[in-house]
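In this view, the complex is presented without one of its protein chains, the others remaining in place.
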Amino acid sequence: MSELSTFTTATLVISCPDKVGIVAAVSNFVAQRQGSLIESNHHTDIEQGWFFMRNEINVDALSVTLDKFREEFEALALEFDMVWHVRDNQVLQKVVIMASHASHCLADLLHRWKSDELVCDIVCVISNHENLRGMVEWHGIPFHYVPVPKQDKTEAFAKVSDIVARHNADCVVLARYMQIIPPDLCSAYAGRLINIHHSFLPSFMGANPYRKAYDRGVKLIGATSHYVTEDLDEGPIIDQDVVRVSHSCTGDDLVRLGRDVEKTVLARGLRYHLQDRVIVRGNKTVVFSQ
Amino acid sequence: MSELSTFTTATLVISCPDKVGIVAAVSNFVAQRQGSLIESNHHTDIEQGWFFMRNEINVDALSVTLDKFREEFEALALEFDMVWHVRDNQVLQKVVIMASHASHCLADLLHRWKSDELVCDIVCVISNHENLRGMVEWHGIPFHYVPVPKQDKTEAFAKVSDIVARHNADCVVLARYMQIIPPDLCSAYAGRLINIHHSFLPSFMGANPYRKAYDRGVKLIGATSHYVTEDLDEGPIIDQDVVRVSHSCTGDDLVRLGRDVEKTVLARGLRYHLQDRVIVRGNKTVVFSQ
Amino acid sequence: MSELSTFTTATLVISCPDKVGIVAAVSNFVAQRQGSLIESNHHTDIEQGWFFMRNEINVDALSVTLDKFREEFEALALEFDMVWHVRDNQVLQKVVIMASHASHCLADLLHRWKSDELVCDIVCVISNHENLRGMVEWHGIPFHYVPVPKQDKTEAFAKVSDIVARHNADCVVLARYMQIIPPDLCSAYAGRLINIHHSFLPSFMGANPYRKAYDRGVKLIGATSHYVTEDLDEGPIIDQDVVRVSHSCTGDDLVRLGRDVEKTVLARGLRYHLQDRVIVRGNKTVVFSQ
Partner (left out) sequence: MSELSTFTTATLVISCPDKVGIVAAVSNFVAQRQGSLIESNHHTDIEQGWFFMRNEINVDALSVTLDKFREEFEALALEFDMVWHVRDNQVLQKVVIMASHASHCLADLLHRWKSDELVCDIVCVISNHENLRGMVEWHGIPFHYVPVPKQDKTEAFAKVSDIVARHNADCVVLARYMQIIPPDLCSAYAGRLINIHHSFLPSFMGANPYRKAYDRGVKLIGATSHYVTEDLDEGPIIDQDVVRVSHSCTGDDLVRLGRDVEKTVLARGLRYHLQDRVIVRGNKTVVFSQ
């Protein structure tokens, strides 16, 4: 069974100050143009007075083109002071994956992509190691080896930035990429650069979280997918999960058990992102998970 | 912190054939009367062509009375062929709890009620045993002892029906009540009679599910809260959960571990029901869980 | 079904440097005296070179008294440099529970105790508020109101220490007791003073963990039962668990959802402790959970 919808769809995502009548205005707008709502979610953050909305619209019977739809929506957006976009779901998003030596997250993402579970275009994989080239190329995806020397990383990241830019990436995924991303890349891809951290944040930020977890004697370990900001491991959280461990687990067992959580949490986070289910505001996310 | 909203709210629940423009029509209707949506959920069952909606409305600034709102909504409801209701959340629902010998579900519900987590009016407890009277009466709730003799249960259930009717109950909860409810009571309270079954349905229907689970050697046991229909353990499921067990668990351990799941799943199911988050259609439910 | 064993049992708990032959020596010792192992667990921490063992022994056919058993075991213990004890499970442990205003953990423990799920003797409840007196006394348990003034807490904790000592408590449980325990009480009850912290430690140590979790936008919240040491929220962890939350949860929702986790994690931690399933070494625990 395919994940690709049998409809032609577009996704309208909105975030704005809360006010009476937004849902009415937006759903009127869509209905008047013969758009039919397949899935619609909204959320009001009462404390902040902020409104969030995601509409997945069947556009098969839409009375206007998507460009016209966008053009006409502008007036409404202005009225309610919206941050918004309309995504044409027929156009696959371009994703760059970055990895280091560990293969589990990358292998998992590639398999999900190959079996149509992750609907996107993986344009290339960038790694500071060579060991995953075979796996990537077997999937028919270009592999770029960009070593990152300890002394001076500037050139390496200039190359990375260049590859990402050249591929016109919509989204960059750090699939256990073990290098710190420089600030300019973070800000260029703000809200589109996803990392998996191998702990239940904010526990065990920084390096060696499994060792720290082992030393603290926690009874659950976890993983966190989040948008990358300049503050390491402090960005908006998309998803988290945990797995039970016990005194009988060695440090290696934590690493092994953690891998399964990392894979799932990253894949889920990326899927939500690609489906425009995540709306960032400040350092928090609204995730209209299914 | 109290669970009681600081707003005056009403909940509008709708189910109808799917069609373009329902959300627009309903949200227009609400906005035109100055109702502000605190939480709004909808779902389209594409396979069945059916639409479900729940709106929690802040009615503090509503330009009409709730009765007028209902009266005026009738036209819209007819147009879209809706099954619908508007609940005034200032009026507490009347709940009758039925229990037998086991105390855990009852104690849990009473504590949640006493600490304002279950916002309702528990009008009485009915039991076929005397042992829980003290606990119930300590909470200031009337306790009715209605023994159910094995030979002829007709009279007992006539009494039960009478008590429930006399209290004008909106909802009846079977908190491990170990008697089969007669068909007339099932149909009189269809969609308002909630049971907790101590297995992960449809596994282990009927009596002694923990024994059956023990004998089958399952590695998880569960519980299911569901609406009661004439077909024992076959009614629409509201919520389910499980807990991990192992070979080292005796039958008694399963019973003990299961109790925690039963309590949680029943409390969650009842809470969803009282907040009008559950919409039944056929033998399935839409649950707009938070 | 009762939790009380149909056997007379004793529990032998051992921790010592690892060496070939410990299991053989201990199980020989027990078998030679006709003790039969109902449950036996051991664990070797290879990194630390340390051995941990728990034996639950059916002593119905034991050829010596338990005192004689202890006396004779001393030689073996010396040989292997063991920290050890033998608990006679016919003697109920004396437990003091301390609570503040929140009722959920206390109510949960009292119900588990009343239904024979927590096999111990709850000798009294101490609280710095009066509101839970009725519930405690309804269970037939003495309630001590010891207010803790902000300015000077010395006298209050002298009173607390006195009550605990007078009751000859084996174990003290902080069931959401919202005061910091003074160092002398911590050290007097080291390894026998159990707290529930309302976060997934080491996340959100200190005050207001739910508020911190809300502000950080985590997608799971948790609770941790641990032994109390002088370092607030830093003591050895016994058990932890989490529950999924989302953007739609208000701060109050986190508090409500967290309560269920707190209750379970505290009850489980206390049960493990009472059954001598927890062995502390350094700042970590071995938990021979069932």
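Order as written gives the chain letters A, B and C; numbering starts at 1 within each chain.
Just so it is clear, a residue touches a chain if its C-beta (ideal position, glycine included) is under 8 Å from a C-beta of that chain, and two chains touch if they have at least 3 such contacts.
Remember, it's a predicted structure, so these values are computed and weren't measured experimentally.
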Given B:L66, B:A158 or B:V218, the one touching the chain that is not displayed: B:V218
Hidden partner chain, touching residue among C:N28, C:T65, C:Q90 or C:N208: C:N28
Candidate in contact with the missing chain, chosen from B:A10, B:I237, B:L254 or B:A267: B:I237
Of B:T9, B:N55 or B:T285, the residue in touch with the unshown chain: B:T285
Touch list for chain A against the chain that is not drawn: 1-3, 39, 103-104, 107-108, 111, 114-115, 117, 134, 138, 246, 248-249, 251-253, 255-256, 259-260, 264, 290
Residue ranges of chain C at the interface with the undisplayed chain: 20-21, 23-24, 27-28, 30-32, 34-44, 46, 61
Hidden partner interface residues of chain B, rising order: 43, 45-47, 52, 200-204, 216-220, 222, 236-242, 246-248, 250-251, 283-287, 289
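Here is the rule we go by: only the chains that are shown with their structure count from here on.
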Most contacted chain pair (by C-beta pair count): A-C
Centre distance in Å when chain A and chain C are each reduced to the mean of their C-alpha atoms: 41
Sites on chain B at which at least two other chains make contact: 39
